[in-house]
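The structure under discussion appears below in the form of structure tokens.
Note that this complex is displayed minus one protein chain, with the remaining chains in position.
The block that comes next holds chain A.
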């Protein structure tokens, strides 16, 4: 143990002397290696951040991992009311009643029929009756200043389950008294439509006996490519009876309930809905977006790691080149060290120690640059890209950088180390 320690210490001391004596060569080795290690660190950090970005995009539409979602609330009489009554005032479960609405001139064909994105044309919307005969819903109507969009009425704040990112204005306030003029929060696509087309503030929903005048109060990013608006359920029910919201004849309607992972509301709600629908089987499904995208992320990571490895190998070749040149310059030193009793293994250890220390310095530099760059990006872009807020340098990227530096040091120093160990002592006799 003592002997090993002595050898290790000797290699470290002599290696340190070698680095101090050849600062320029050490710097050249570091430059060769820097890009390779930086590539590994950036790929690892980038993969972590990309995962976060992709996950945050998926969370917008699917919900935060761990959330449970109850899909397909039955259209049976009283089901919508049961959902609204059960979830009223609750924060651990929120119901979303979705349907189509048209805002703008009455009796015209909307500029985006069917609620299509404004740069796409989905064609006319066909409505089919029970016999299967379909007709164009807007047949004979002239094209006018009206926008069709999807609206979702909420029983409470959905953002703990779907973290919509505010873009402008404000989000729905569920603590105030409901207003007669429903307050709408638009998604970005809907906001684009209202910016492009000046439409009258009159909103029509199939099944509603009267048209309403909405108020636009804010814009959020919700990950939906269709124009979409969110409003309070209690403001919508002033105009549209709850049962009509789930009536299939009212057009394409949908009810979902987002539930916290372990809320007791789940079993109560399901029991009520089962009773109303005559025992139909239903259950809430947990959201696991991270698992769903793992394969995709793994593939991306493998591709980037392969590229980073290539850069790292080129860096190793640089280190190898510098290392061999250095050993060539130090032939007499190594021969002399062997003459004074330094074992071959320690000589190899000296060269490896120098390369390992260089690799570690390089890794530290690459990690430092990455941390600083990430900090700069979050400071500069953070305010406009909320997903960047609070992003921290992933420790796994730091570990990867250190490992890459050490591996590159070993790979780049291996052949010079073998060469150093093989220098004949007689070199000093012949000099």
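Throughout what follows, a contact is a pair of C-beta atoms (placed from the backbone, for glycine too) under 8 Å apart; a residue touches a chain by one contact, two chains touch by 3 or more; residues count from 1.
Everything below uses one rule, namely that contacts and distances are computed from a predicted model.
According to UniProt, the chain absent from the figure is "Putative ABC transport system ATP-binding protein", selected among "NADH-quinone oxidoreductase subunit J", "Ring-1,2-phenylacetyl-CoA epoxidase subunit PaaE", "Putative ABC transport system ATP-binding protein" or "ATP synthase subunit b".
Among A:280, A:325, A:339 or A:379, the one in contact with the hidden chain is A:339. By the touch criterion stated above, the residues of chain A touching the omitted chain are 2-3, 5-7, 9-11, 13-14, 17, 20-21, 332-333, 336-346, 349, 424-426, 428-431.
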